[in-house]
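As you look at this complex, bear in mind that one protein chain is not there, while each of the others sits in place.
Letters A and B name the chains as they come in the text, with residue numbers starting at 1 for each one.
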Amino acid sequence: MGRIILDKVTKSFGEVEVIPPLDLEIDDGEFVVFVGPSGCGKSTLLRLIAGLEDVSGGHISIDGKDATEIPPAKRGLAMVFQSYALYPHMSVRKNIAFPLRMAGLDKAEQEKRVMQAAEVLNLTDYLDRRPGQLSGGQRQRVAIGRAIVREPAAFLFDEPLSNLDAALRVGMRLEISELHKRLATTMIYVTHDQVEAMTMADKIVVLQAGVIEQVGSPLELYQRPRNTFVAGFIGSPKMNLIGGAEAEKMGAATIGIRPEHIEISDTEGTWKGRVGVSEHLGSDTFFHVQTEASPEPITVRTTGEKALEYGQDVFLTPRPEHLHRFDAAGLRIE
Amino acid sequence: MARAVSTKTKVINTAIVGTLGFLVFFPILWIAILSFKTEENAIRAPLEVLFGSGWTFESYFTVQARSDYFKHFSNSVIISVGSTFFGLLIAVPAAWAMAFVPAKRTKDLLMWMLSTKMLPPVGVLVPIYLIFRDLGILDTRSGLVFVLMMMNLPIIIWMLYTYFKEIPGEILEAARMDGATLREEILYVLTPMAVPGIASTVLLNIILAWNEAFWTLNLTAARAAPLTQFIASYSSPEGLFYAKLSAASVMAIAPILILGWFSQKQLVRGLTFGAVK
Partner (left out) sequence: MATKASRAAARLMISPAVLLLLGWMIVPLALTLYFSFLRYNLITPGAHPFVGWENYYWFVTDPSFKVAMVNTLQLVGGVLLITVVGGVIFALLLDLPMFGQGIIRIMVIAPFFVMPTVSALVWKNMLMNPVNGIFGQIAKAFGFQPIDFMGQIPLLSIILIVSWQWLPFATLILFTAMQSLDREQLEAAEMDGARWPSRFIYIVLPHLSRAITVVILIQTIFLLSVFAEILVTTNGGPGTASTNLTYLIYVSSLLQFDVGMGSAGGVIAIILANIVAIFLMRMIGKNLDA
């Protein structure tokens, strides 16, 4: 079905190597998310898998067949683009039917499959509209519809939610996850938003500068980040990373502690500090505390009921079992 | 925010600008009026022309009978539409390639194409004339279609390129993912999306070809002569027959004047190669 293997894949644009040799295995039916800051090569990697770009070296195999030289249309993959890339001059019906028309399916079969897709995606009432008359979320669903009618070996999503507003994004996130559960087809999803990665993925691939920093399930990445980059990238609010004397005391170049793993007390603790800005979210409260331990304020997460004055003196104590230690190269010390 | 302007100011502005605009337009209006007068009435003083008698359609019929307007008209149509059509056939693929598969040299290539447009026609008049003579295509419509297509090809490519540039490449990539071949991608996705741009390219090039007066005058005599020749034949001594000359002029410019008014917005972009928007 949809097992994709990248073997020493590289990509250069002229002199610039965007992706140094990279190996990755994606199992059939997996929901894999490529996540990383912008310019990390995650979209390029997706386009290499899609066949929209040539690899500069290495091989890509899909279902055991070497697909490196196969043109995009023949790879059996479907892609949902960031801008949705709907054909503005065609109705929703024609948009969804386009890949079927290109495949030469007869009209009745086209109509049947379009109707199926439309039902799954709640688009039945909009089939005769043009993309321009739809809302962002509806357009997104049409793009997905166009992808699912082909019954591809795998779906490729290129930052599909980045053009939607925050509320819609949460809804579409659920819909895509739901779709994945129902179809059980391989999905490769590119995003720069670590929340999307955490909530949707079976497997997250964290990329930086074309290099895979870590591959693992969301919880693996959260609980055991392999290096300081992953530690800082995954999780919101960010993990507190502290260098200098405090780290040395614990035999590391850098130590990391997540905001929810710090006890805050008025009377005693490891680090003395002064409360700065507090952010009340209702469910949680984040305190930014300036301490002697690090020049950056340390973020502490508490329950929503907790209240502290601006400028108040407090004490912070990291829970030792949740301390992450990293060496001078930024790698995790077990 | 536009500021509120008093009606009085607007009326004054309208009067001033309207008068100036009218003066610029006047020669065209004047031939339109003269074309409906009899010859002896057409050469009277302006006020007598306007308010005097002697209105008639006669000149139009005389012109058609004397110099066969419709033959020249159809030559003009064939030459301008033909050269634009073949130009498009060559330019659409080229513009696709440059807009969606840009390479390092693409910009240089575009500039070079445009530079061929800078070649003064008179510089290559002699060889083209001799080549046409030797090939036996002097005074043929196909010969002129070819020359005018070559004259306008850089503009067509350039205009299409700037319009195509505005179409997001992702849509074409989506078509590619959906299994469209290159031909299908251009035919079913790119072309329908670029219809407004293609339309204005077509309009502008028909206008340019219709009014082209160097090659059409030098490479045609009788058979393939378009309207530019038709009018040139009135230069003397029939030029003194105002009503007939006016009627002939109106007939020569009316089709393109109307087309031009429709496409004036697109003209700016095309004529300045996108340098002014």
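Operating definition for what follows: a residue touches a chain if its C-beta (ideal position, glycine included) is under 8 Å from a C-beta of that chain, and two chains touch if they have at least 3 such contacts.
These figures come from a predicted structure and were not determined experimentally.
**Q** Have a look at A:Glu53, A:Glu175 or A:Glu220 and name the one touching the chain we're not showing.
**A** Considering all chains, including the one not shown, the answer is A:Glu53.
**Q** Name, in rising order, the residues on chain A that touch the hidden chain in the full complex.
**A** 13, 51-54, 71
**Q** Extract the touching residues of chain B with respect to the undisplayed chain.
**A** The list for chain B reads 2, 5, 9-11, 13-14, 16-18, 20-22, 24-25, 27-28, 30-31, 34, 43, 45-46, 90-91, 93-94, 96-98, 100-101, 103, 107, 109-111, 113-131, 150, 153-154, 157, 182, 207, 210-211, 213-214, 217-218, 227-228, 231-232, 234-235, 239-240, 242, 245-246, 249, 252-253, 256-257, 259-261, 264, 267-268, 271-277.
As a working rule, only the chains that are shown with their structure count from here on.
**Q** Between chain A and chain B, what is the separation of their C-alpha centroids in Å?
**A** 54
**Q** If we count contacts the way the header does, which residues on chain B are in touch with chain A in the complex?
**A** The touching residues are 168, 170-171, 173-181, 184, 188-189, 192-193, 195.
**Q** Considering the complex alone, what residue numbers of chain A touch chain B?
**A** These residues of chain A touch chain B: 50, 52, 71-74, 77-79, 81-83, 85-89, 98-99, 102-103, 146, 150.
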